[in-house]
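The complex is shown incomplete by one protein chain, all other protein chains being positioned as in the whole.
Every chain is named by a letter (A, B and C) in the order it is written, and numbering of its residues begins at 1.
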Amino acid sequence: MKKKLYKIVSNETNRSKSNLIFYFFIMTLILLNLAAMIFETTSNRSIIFNQFLEIFELTSIVIFTIEYLIRIYVSEYTHPTSSKIKSAVIFIFSGFGIIDLLSILPFYLPLFITMDLRFLRILRFIRFFRILKIGRYDKSIHLIGNVIRDKKSELIMTGFISLIIILISSFIMYYVEHPHQPDKFSSILDSFWWAIATLTTVGYGDIYPVTGIGRFISGVIAIIGIGLIALPTGIISSGFIDEIRIKNKDKKCPHCGKDLI
Amino acid sequence: MKKKLYKIVSNETNRSKSNLIFYFFIMTLILLNLAAMIFETTSNRSIIFNQFLEIFELTSIVIFTIEYLIRIYVSEYTHPTSSKIKSAVIFIFSGFGIIDLLSILPFYLPLFITMDLRFLRILRFIRFFRILKIGRYDKSIHLIGNVIRDKKSELIMTGFISLIIILISSFIMYYVEHPHQPDKFSSILDSFWWAIATLTTVGYGDIYPVTGIGRFISGVIAIIGIGLIALPTGIISSGFIDEIRIKNKDKKCPHCGKDLI
Amino acid sequence: MKKKLYKIVSNETNRSKSNLIFYFFIMTLILLNLAAMIFETTSNRSIIFNQFLEIFELTSIVIFTIEYLIRIYVSEYTHPTSSKIKSAVIFIFSGFGIIDLLSILPFYLPLFITMDLRFLRILRFIRFFRILKIGRYDKSIHLIGNVIRDKKSELIMTGFISLIIILISSFIMYYVEHPHQPDKFSSILDSFWWAIATLTTVGYGDIYPVTGIGRFISGVIAIIGIGLIALPTGIISSGFIDEIRIKNKDKKCPHCGKDLI
Partner (left out) sequence: MKKKLYKIVSNETNRSKSNLIFYFFIMTLILLNLAAMIFETTSNRSIIFNQFLEIFELTSIVIFTIEYLIRIYVSEYTHPTSSKIKSAVIFIFSGFGIIDLLSILPFYLPLFITMDLRFLRILRFIRFFRILKIGRYDKSIHLIGNVIRDKKSELIMTGFISLIIILISSFIMYYVEHPHQPDKFSSILDSFWWAIATLTTVGYGDIYPVTGIGRFISGVIAIIGIGLIALPTGIISSGFIDEIRIKNKDKKCPHCGKDLI
């Protein structure tokens, strides 16, 4: 019976029918929980809808708690060690173990603490990462991860260059625009906010320069911003091409068996 | 005579003169219909212009209906089967058959139903996809399609990562900004709207954070947004380079000179 | 003496000193003319400054006219043919010949016509393209041109896909947002303007959806917009890599003389 339970909750690649049903049931529940959390923040809700939300949430927590307890129970299969307790401990402190605990904890905490911990319910959403175990996307996320890891230092360097540009332009912009717009560019923090919005080309339009020199600097920053979009893109492009080359590296000619570059 | 009609309406690559004239006539009519639909929504139109639009639309529908009937009539050539009726049915339920029907249907429906179905006329525009049959662009659309298909799982994964980032930041932003801007960040749905506008670097400027922490998160999201532009771009770049490599694959082994696959 | 004049105004790669001086003098004059045109539109100008601008412009036109006449005069060297008149005609109707004429024409036209043709002075700016003849940038512009030419049909197809997406979303958005914002989304033309601003991620913030469904569509469009930035970038990236490969194609092994792929 324990083995049966394990087969239902396991995350292996070739899934049985009962396992797939369980998997999609949990995923749907997570998504519905997410929707519930979103709708809870909207106004103009009827009392019945509110009650429905409360009952739904309570039910979800019960289900998630049972699932968590089952996962501890079958941990000797998912994390095989010499003793059952050791397996349970390893599961509890594993990545998914912590995620599962964090997703139900915010509900139980108010029983002990009187703080408003509703925002902690966002943790429940973390469970959604379980979806990544879907199998055929494993390879894609692995590839994307590889590329980012390979190019980490170049990407960090691009980020560092961006930061320096943002900092310098924030400082200059503050001294240029503060005398003309003391309410908008009230401190370098505001100027910093402007610099990020400009360099990332978001441009909300809440803060923008009005002086000639300020606009000139802003234009230069925006153009540099395009360059700073081009840099990581170029780095990542070459990373993906590298990955393909590496994958093809162990190919040999089918006729003579020699390496193909 | 039936064969003649077929030659006029067919979409083959090497077109005859009459076929080309017919093709450009229909395309022009579609474009003019599109323009008419746009102008219908503008205000300050004279009565004569309105009458002209009505007559033009009536004429178009008549022409499109005739074209549709002709296409059914000649379907034994475009979709050759054992019987004429079978061919007609196959055409009616083929991609272009459905498109052609949908583009004239919205006109005939009000004869039976009393609802306002004017917005359905947008379906008429779908016909414009026939332009893709222009021949020499077939190859390009095929190439773009191939690249997107090859890299589908990586692109979906990028989209999924984006969605998670949007969701998490929406939740955080709501709890950070709602107390300060209850009218702007009135619910997580609003927050969600802000997150998309920021991550895609559109930045309309209708909703933006005003608190220090909110701005900090917004900046982080915007910078991640640049990364999320870089990822699909890099993926697609490597896809196009792959396609070229595959195309060149009829190369020979540099060692023994034999064909590779 | 004619040959001397030719050597001064010619656009050859290895320039003499007098030729370089002439070249930079003309370029500076074009830039100053540009600056003058910009300053003419600013308000709060003193009378002296106005007079200075007028005199400067008059002088420029005289110099540009003389240059144009010299170029006609020496056309037998720049465009060698059997007769002098033929050479002059060929120069006058050559690309740079037309540019040079267009840049001085707007000044002489008001002597015959009474219309306000001041905006035609923008044509004078076209002369700036002469800067492209600077030599060492010839190769770069040639490379960029080659890449765009090679990938023309893919880029046009991307543009066409964008257009279809813009059109469809304009239509949908009009029917969704018009009832809620009749002043903003007053016609499909307004909706079209919104779609372009969103798809290109500019997002001025003058028009944006306020309804739930409108925001949802807007989000989808903005995300597609990122894809439509990724597509041309990927195409152009592969184009530049192709160019390098083509350039390297005629390389042979220095030892055995065989082709290196």
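Note that in this section contacts are C-beta pairs under 8 Å (C-beta built on N, C-alpha and C of every residue); 3 or more make two chains touch, one makes a residue touch a chain.
Every value quoted in this text rests on a predicted model; they were computed, and no experiment measured them.
Looking at A:22, A:64 or A:174, the residue that reaches the missing chain in the full complex is A:174. Although one chain is not drawn, its touching partners on subunit C can still be listed: residues 34, 37-38, 41-43, 119, 122, 125, 128-129, 131, 136-137, 139-141, 143-144, 147, 159, 162, 189, 193, 196-197, 200-206, 228-229, 232-233, 235-237, 239-241, 243-244, 253-256, 258, 260-261.
Listed here are the subunit A residues that touch the chain not shown: 153-154, 156-158, 160-161, 164, 167-168, 171-172, 174-175, 178, 186-189, 192, 198, 201-205, 208, 212, 215, 218-219, 222-223, 225-227, 229-231, 233-235, 237-238, 241-242, 261. Of the residues in subunit B, those that touch the hidden partner chain are 201, 203-205, 233-234, 237, 254-255.
We take it that only the chains that are shown with their structure count from here on.
In the Cα superposition of subunit A onto subunit C, the rotation angle, rounded to steps of 5, is 180 degrees.
Shared residue numbers account for under half of those found at the interface formed by subunit A and subunit B, and the copies are therefore classed as meeting with different residues. Subunit A and subunit C have Cα centroids separated by 42 Å. Our note on geometry: subunit A versus subunit B, Cα centroid distance of 30 Å, whole angstroms. Touching of two or more other chains is recorded for residues 201, 203-205, 233-234, 237, 261 of subunit C.
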